[in-house]
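One protein chain is absent from this view; the other protein chains keep their places.
Just so it is clear, A, B, C and D label the chains in written order, and each chain counts residues from 1 on its own.
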Amino acid sequence: MPMDDMPKLFHDQSAKTGLSPGSLIHVGDRITERVRITILNYDDDRFDMREGVTPEDVVGCRNGDGVTWIQVRGLHQPEILEAIGGRYGLHLLMMEDILNTGQRPKTETFESCLFTVLKSFRDRENAVWGEQISIVLGKNFVISFQESDQDLFETVVRRLKNKMGRIRHMGSDYLAYSLMDTIVDHYFEVVDLMADEIERIEERLTANPETEILEAVYQLKREILYLRKHIFPMRDVTLRLEKGDSPLIRESSRFYLRDLYDHIIQITDTIETFRETATSLLELYHTSVSNRMNEVMKVLTIISTIFIPLSFLAGVYGMNFKYMPELEFRWSYGIFWFVILVAAGAMILYFRRKKWF
Amino acid sequence: MPMDDMPKLFHDQSAKTGLSPGSLIHVGDRITERVRITILNYDDDRFDMREGVTPEDVVGCRNGDGVTWIQVRGLHQPEILEAIGGRYGLHLLMMEDILNTGQRPKTETFESCLFTVLKSFRDRENAVWGEQISIVLGKNFVISFQESDQDLFETVVRRLKNKMGRIRHMGSDYLAYSLMDTIVDHYFEVVDLMADEIERIEERLTANPETEILEAVYQLKREILYLRKHIFPMRDVTLRLEKGDSPLIRESSRFYLRDLYDHIIQITDTIETFRETATSLLELYHTSVSNRMNEVMKVLTIISTIFIPLSFLAGVYGMNFKYMPELEFRWSYGIFWFVILVAAGAMILYFRRKKWF
Amino acid sequence: MPMDDMPKLFHDQSAKTGLSPGSLIHVGDRITERVRITILNYDDDRFDMREGVTPEDVVGCRNGDGVTWIQVRGLHQPEILEAIGGRYGLHLLMMEDILNTGQRPKTETFESCLFTVLKSFRDRENAVWGEQISIVLGKNFVISFQESDQDLFETVVRRLKNKMGRIRHMGSDYLAYSLMDTIVDHYFEVVDLMADEIERIEERLTANPETEILEAVYQLKREILYLRKHIFPMRDVTLRLEKGDSPLIRESSRFYLRDLYDHIIQITDTIETFRETATSLLELYHTSVSNRMNEVMKVLTIISTIFIPLSFLAGVYGMNFKYMPELEFRWSYGIFWFVILVAAGAMILYFRRKKWF
Amino acid sequence: MPMDDMPKLFHDQSAKTGLSPGSLIHVGDRITERVRITILNYDDDRFDMREGVTPEDVVGCRNGDGVTWIQVRGLHQPEILEAIGGRYGLHLLMMEDILNTGQRPKTETFESCLFTVLKSFRDRENAVWGEQISIVLGKNFVISFQESDQDLFETVVRRLKNKMGRIRHMGSDYLAYSLMDTIVDHYFEVVDLMADEIERIEERLTANPETEILEAVYQLKREILYLRKHIFPMRDVTLRLEKGDSPLIRESSRFYLRDLYDHIIQITDTIETFRETATSLLELYHTSVSNRMNEVMKVLTIISTIFIPLSFLAGVYGMNFKYMPELEFRWSYGIFWFVILVAAGAMILYFRRKKWF
Partner (left out) sequence: MPMDDMPKLFHDQSAKTGLSPGSLIHVGDRITERVRITILNYDDDRFDMREGVTPEDVVGCRNGDGVTWIQVRGLHQPEILEAIGGRYGLHLLMMEDILNTGQRPKTETFESCLFTVLKSFRDRENAVWGEQISIVLGKNFVISFQESDQDLFETVVRRLKNKMGRIRHMGSDYLAYSLMDTIVDHYFEVVDLMADEIERIEERLTANPETEILEAVYQLKREILYLRKHIFPMRDVTLRLEKGDSPLIRESSRFYLRDLYDHIIQITDTIETFRETATSLLELYHTSVSNRMNEVMKVLTIISTIFIPLSFLAGVYGMNFKYMPELEFRWSYGIFWFVILVAAGAMILYFRRKKWF
């Protein structure tokens, strides 16, 4: 099937994410150089895992009674996708969506499979790494695609291998749920990381409201909006999977999807709280800037108000009128200083009472 | 049933509630050290209450014709939950939600029971103590779980014991309603406490707009948002219980749930009013800050405007030009003071008329 | 039936309405001291009205073929409510809602009657008096409860007595509509009163933006919010009455309820306009404050900019250098003044052109 | 039928429209003094128009096979409405709505007719004149009521008379549509007028941000809100007419109503744009005011910063210390001026580089 009907295949929007370099969140740039395919095959009794297989192996592999999970890491070799797509009858549009990494999270029902695209965000060395994950759920198979070579689903593989929990007894829908659940669990890490970042900014802000912190707050806001944009649609995705009438999702799995939905809601609630916090950080910045301004104005006013009248008095006795009786008087200069000090003291008292300093 | 399938069991989010230490609201930190179980069993004629029973007692207990209420205080011994869960056939996900205290209020229908999670907020010594309450409603039993050892449902127990009202004649659904109603009644106390706090801040604000009050307003806002986040979903919960078609809720109980819903609406309305009040408190702060700034500016302007021209005049007669006829004139100095005082008086009048002071 | 099952019966929230003392709106404080009961009985031909009857009379009264309207003024004797409730089979929760005067307007369908709670607001001597009205509509009776002793429904009684309009030919549903319609008609008075208040504040604001006016605007805003909170749910109430399928509301009455709904919409629209007006009054206040600030700043700048350079010049010729040729020159002093006046004039011209004054 | 059952008949809200005198929009004050009735009767072949008929003529007129259009101009003689209402069986509430000119646009289905109320806005001599139009659509008749004597539907009459387009072949529903379409067409004129006004204000604002312009912007905003309030409900009206299942609207007319709906949407979109523009005009005003303030502050700062230090220097050499070697030195005075000019020049350069002027 020629690909010339796909003029928009590589709309790469990562350059337009609205995140500056130096941002906390990194999207799709730890891209793997080699595509790695792993095939797992299991049922209640059996577990078989072949790493580093070729596309031909995928095409040739026979699905037994159990569940087959084909894990594809790396997207830059479309011919591999074509081979797999041909073997499992994936729709052309689905394949376009898998390759085009600027997708919004969504789920779609095709004839023989359910297709879900979502974003994974993970905390790696205090930075958030994002990538697009596509999960194709068929009757007894799951195919997962990811951009990077990271071992995202390591815990799922371990639970399969060690027969932990119920995962080996249940079907492909539970496997797909487990993959999504793993991704959503990572969101919690990211949310924690953001919370730390917010706290750090808040501390700096109260200590010293400088312009760079304003930069940091704006950056933070952009990051929160970015996460929001990619995690909020997940509510819809999980809800549609749960409520949908696809026969691929068994009744027993719906409880788990409902649970997943609840987790997403918890995360989106937290992100909303972050958004409000970012807004009040901005307000706080402006408040502290205006407070400093007030302080500056008060200093100016105090100094001016004290010394301008005194200067006037000094100016008066610097005049050269011939007949200025005070000038001749013996104690004038002492009285002058006395008056000056009393006046200054009175004004200082006045400002004190007004709580200006 | 092994628990190794539950990697996210203890997602404790209490550290991320967004509330600072010193806040009015305290969440889940008066946790009990010992889990206490009480079994109540009653019907129209009979009332039997056993305190401090062991999990084995629960497992072994025979449910007669009446209603059985198992009240579990404390969550830190998951094995107790496992025992009870096994006895009453609770779903694994339900048990996870009971233990994970960061739940959003929700209600869910399982095969043989209705599961409801909500937050209790109570006023204890002028502080709000929050904890998560889980209520499992079965055909002729209710199981309630709470985090702390507090005697939240003391009034319900008393009404059961003393056969007050209709509670002894009615089924387990009325008991579950009574528990929720007790929790919602406590919300009113909390709302009153918040109202007092708001009034106190408002008074301080009008008396003296200092920066600490700004802190207090922000703290207040966070607390309001926190309450909002945990009480608003209750509308949904009660509505779903009322409108739901679960056979566990009898027709006669739906009126009561409707009433509960109305109470929640009243509370959420009040919380919304609080939110608007908090916003206008912030506005008020900014207004009074800017009013003070204006006052400072006016003082500066009045002083400068009066004395700068006068100083100029004094400066003129301090010049050393040889031919300055005024200097020689006998009454110059007196006239100088006369002019000065008239000019100053005129300016003061001008400012008075402009209502600058 | 013992009342000990009603722990929340007297949740009086009037103290927490958010309205300060001195407010335009007064809620429920002209409470009557004696409960007054009036029984009206009428059909096409007959009209019978007994005032000041006792609860026993109510219990004993036989409903003929016509419509019976029991008007209860005052709520503080729950035993009267109990007696009436027992006679007409009112649900316990309904009786709680009648007594608890902090209800949100709502309508509820019980087995044999329709229960509606709403707030009446009336203009009495340029102040708004609010109270809670409960209307129970049965097959051939209407029971109305109000907090105060005011003659709210005087026009309805007059129309009944004088056989004005169609009211005597129609059933109990039309009577209930007439009561609600009377209440809504009073809202128009209140809205007019608010409009006058807004106009008065607007005038004061443009005349002299002082801080007390800010207080007045905030008070106004609170009052608008208060009205909004209690009138907006009325849209829902009337809509549900009109669209509901209760057999107690005849087809012919639905047109009237639709009309009532339209009136409510008109009122809520006006209240929304008020809210926007209050917001722009606040904006206007801030604008005029900042305009005054600008004026102050301009005065300061003009005075400083004119006199500071001149003072410098005067200072120069006050220096004691031995060799300052200008000092010796005959016309120096005259030239000095000439320069001074020209410079001052030039600056004044400059400020004029800049439109600073 | 006595009207004493209609206590709220003349709720005239025009005094409370929120528009000040001198506003662009004028509502209902070109009220006609005489009620004028015109009866038009037409079918495919016949066209008959009688102007200035009496109510008796209306009552007596026989409806042939064609469509009858009764056009009533002026509302102040309720007895005429009563006569027509009696003849065509109009509901009492409908007649109230026709007379009460404070209606929100709405459409209502009565037994034998469809009743629509809307506001007409027209550009007459660069001012907007508004009035309430009521249209009653029956099986083969249309009755239109308007407040003023204006010839609003002149184009429709002309098209009828000259047999232009399809209007003569189609039924009463198309006539009603044509009337509404004419009204909506006039909205476009009004929108253009507003656009011109906005442009004019924008120009004045950028030229000279004075306080009167602020007044004008607020006035504009009120006018936009007023239009919005009366045109937005039209979306609902046209949608309900199109989607409604009234047999009075034929299938073939629904396309036209859909088209009308699209026009309303276009107009409401434009009004929304106006609202946003008005908001940004306000922002612009505040920005330019604050820019002027900055300019003032800069002038003050430049003058003060240059002359205050120089004045100090002059003050130093005005001191009377006995031993001040510089005073004796021959070139001191020249050097003083040199220093002064260099310092002033340096500061001017500094401010230039900072782009302060």
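Assume a residue touches a chain if its C-beta (ideal position, glycine included) is under 8 Å from a C-beta of that chain, and two chains touch if they have at least 3 such contacts.
Model, not experiment: these values are computed from the prediction.
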Which shown chains does the chain we cannot see touch? A, D
Thinking of the whole complex, not just what is shown, which of D:W69, D:Y88, D:Y226 or D:Y256 touches the missing chain? D:Y256
Residues on subunit A facing the left-out chain by the touch rule are 2, 4-8, 11, 13, 16, 18, 91, 93, 96-97, 102-104, 106, 108, 110, 208, 211, 214, 218, 221, 225, 229, 282, 286, 289, 292-293, 296-297, 299-300, 303-304, 307-308, 310-311, 314-315, 317-320, 324, 326-333, 336
Which parts of subunit D are in contact with the chain that was left out? 155, 159, 164-167, 185, 188, 191-192, 195, 255-256, 258-259, 262-263, 265-266, 269-270, 273, 276-277, 280, 283-284, 287, 290-291, 293-294, 297-298, 300-301, 304-305, 308-309, 311-312, 315-316, 318-324, 355-356
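As a working rule, only the chains that are shown with their structure count from here on.
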State which chains count as neighbours of subunit C and simultaneously of subunit D. none
Distance between the centres, which are taken as Cα means, of subunit C and subunit A, whole angstrom: 44
Two or more other chains in contact with one residue: find those residues in subunit D. 318
When you draw the chains as points and link the ones that touch, which shape shows up: line, ring, star, complete, or other? line
Chain pairs in mutual contact under the definition given at the outset: A-B, B-C, C-D
